[in-house]
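A protein chain is absent from this complex, but the other protein chains hold their places.
Right, subunit A next:
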Amino acid sequence: MPLVDGLNQPVKAGPKEFEGLHLVPVPDEEKPAEALKWLDYYRKERRSLVMAMESCVKCGLCAEHCHTYLGTKDPNNIPAGRADLMRKVYKRYFTVQGKLFGKLVGAEEISMRTLEEWFSYYYQCTECRRCGHVCPFGIDTCEVTMIGRQILYNIGMIPKLHAATDVAILRTGNHMALTPSGIVDTLDFLSDEIEEERGFRIEFPVDKPNSDILYVPSSADFFLNPDTLKGAAEFFEYIGANWTISTRITEAGNFGYLSDQTRVQRELVNRVWEEVARLGVKKVVWGECGHGWRAAKMYIPTMSDYPTRMRVPITHILDEVAAYIKAGKLKLNPKNNFRAQGLPVTLHDPCNYARACGLVENLRVDLYASVTEVREMNPNREKTFCCGGGSGVLFDDPEMYQLRIKFSQKKADMIRATGAKVLCAPCSICKAQFHAMIPEHKLDVKLYGLIDLVGAALDFKGHRQV
């Protein structure tokens, strides 16, 4: 249903998904009024929303810094324009100037058309926060997008992709609806592969009681990025960790964070603490996922209802690896890196790491120690551009897919300019996007995560098994 009133939209969820989410959608004719009630609620609840609504001066600075506007030249994809879709309604109902002067100050009544626009443009924003980084006031349009999506969710306007993933989260604790037996089978198979590659076997402990470390991988890794799982196992094996993967929280990402923060996001938060208690875990180590790490690092502390004494520290595997490298405890041999194979590597800074999690320098500590040649992209670090797939806009319907290509144009140009042959993207959604976009932009690169490359450089000679 890609085009609604001339708007690009992903396919919407239907009765089947609503049932799985225990959600009663609001009838169409009541949607605008209901959305308005939610907007009134969130403006009194989230200061980040009020400030975004009330402090923009329309200076236009953010326009040329958003990859979605650069790729489409659609005014509604200017961060301030995207926020305006909500701001015009906000002004009309919740400000003096909007009530008195209406159109003159850009205020407008809410209608079904407004909501269709929200649905279109809040699912074209990849929540990459580049606008927040560049705006003189720090206005973070990502916050507007999140509230916009939440309101749409509450009234029953959800992309089928997100709704189906949310249903899978509630049912299985991961995005891909992996079952415990499926998880064990895949990991067993990966152990076989490691044995072929290295000549010795590394096991993936699953649901092992009394584990010290709970590793939370991205479920997409089971299908798309097996090397990321293998790399993590190689690292844990190397340091002799008592670690495990839980079948109840096999998800480093969090689609709830991207569509419904009130219930679905919380489901994954609670599963972490349940599994920590069940398996006697002392530390949780997060796998590669940009938005997922943000959801874990920045949201779990304030979102979880679990008492503090039941919580344990949560860190990222790439931070832990960097600490080991800095302490000189890992023997890494870049020349023998059988994944990078001596080719020049470029690093894609996932926006969520760079602008929301402070994970920038440690990525470099890990990468520079593991491969022979790194070619930095420009711009990089906090100024990185999004891959164009962020916040789960990985839609396959033709119009939205075309947009994904446009959104990734900027990134593709940057990758090409480095001349690198390996693209390191330490984020699950970035990887999913790049798997599809590398052929679309005819890029000549192989795709890996970062722990994949670290694992492949680990020198096991004289260490433990070899």
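Keep this in mind: a residue touches a chain if its C-beta (ideal position, glycine included) is under 8 Å from a C-beta of that chain, and two chains touch if they have at least 3 such contacts; residues count from 1.
Keep this in mind: contacts and distances are computed from a predicted model.
For the chain that is left out, the UniProt protein name among "Cytochrome ubiquinol oxidase subunit I", "Serine/threonine-protein kinase RsbT", "Tryptophan synthase alpha chain" or "Nitrate reductase" is "Nitrate reductase". Contact with the undisplayed chain is limited, among A:Tyr238, A:Trp273 or A:Phe434, to A:Tyr238. When the whole complex is considered, the residue among A:Leu39, A:Leu85 or A:Cys135 that touches the unshown chain is A:Cys135. Within the complete assembly, A:Lys283 is the residue of A:Lys12, A:Lys283 or A:Arg375 that touches the hidden chain.
Of the listed positions A:Ile78, A:Met157 or A:Cys387, the one in contact with the omitted chain in the full complex is A:Ile78. In the complete complex, the residue from A:Arg46, A:Arg113, A:Arg375 or A:Arg416 that touches the missing chain is A:Arg46.
On the side of subunit A, touch with the chain left out of the figure occurs at residues 43-52, 54-61, 63-65, 69, 75, 78, 80-81, 84, 95-97, 101, 103-106, 129, 132-140, 143, 212-213, 238-242, 282-283, 285, 298-299, 301-303, 313-315, 319-320, 323-324, 327, 329, 354-360, 382.
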